[in-house]
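Here is chain A:
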Amino acid sequence: MDALSMGGYGAYVWTCYALGAGVLVVCEWRARLRHRRVYREIEVRIKALGDNQ
Partner candidate 1 sequence: MMSEEDTVGMTSGILGVARRDLLLAWKRPGDILNPLFFFAMVAALFPLAIGPSPEQLQFSGPAVMWVAALLAMLLSLNSLFLSDFEDGSLDQMLVSPVPLSALALGKTLSHWLTSGLPLVIVSPVVAITFQMPFAVTGYLMVTLLLGTISLSLLGSIGAALTVGLHRGTALLSLLILPLAMPVLIFGARTVSLVAAGDGVAGGLYFLAAYAVLTLSFAPFATAAALRISNE
Partner candidate 2 sequence: MWKFIHQLASPPHFYRIAPAFIRWLAVPGLLLIAYGTYAGLFVAPMDYQQGDAFRIIYIHVPSAYLSMMAYMIMAVSAGIGLIWRIKLSHAVAAAAAPLGAWFTFLALATGSIWGKPMWGTWWEWGDPRLTSELIMLFLYFGYMALRGAIDDTAKADKASAVLALVGAVNVPIIHFSVEWWSSLHQGPTIIKEGGPAMDAAMLYPLLAMILGFTLVFGALLLRRVRAEVLYRERRTRWVKEMILAGGN
């Protein structure tokens, strides 16, 4: 419990580490999301063009 309370600064310290982890996760997630969206868009277009030809 002592380790968690960080000499009374626990809330500040843990918030910062959570934020750090959060930013890393969000960046990774946004990058994957963007990739997936672009991929889908191209896939749909290629399929649609394939039907026309």
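Simple rule for what comes next: a contact is a pair of C-beta atoms (placed from the backbone, for glycine too) under 8 Å apart; a residue touches a chain by one contact, two chains touch by 3 or more; residues count from 1.
Regarding selection, all candidates are chains of the complex that A comes from, given by their letters.
All values reported here derive from a predicted model rather than from experimental measurement.
One chain among 1 or 2 touches chain A in this complex, and its number is 2.
For chain A in complex with candidate 2, the touching residues are 3, 6-10, 12-13, 15-17, 19-20, 23-24, 26-28, 30-32, 34-35, 38-39, 41-43, 45-46.
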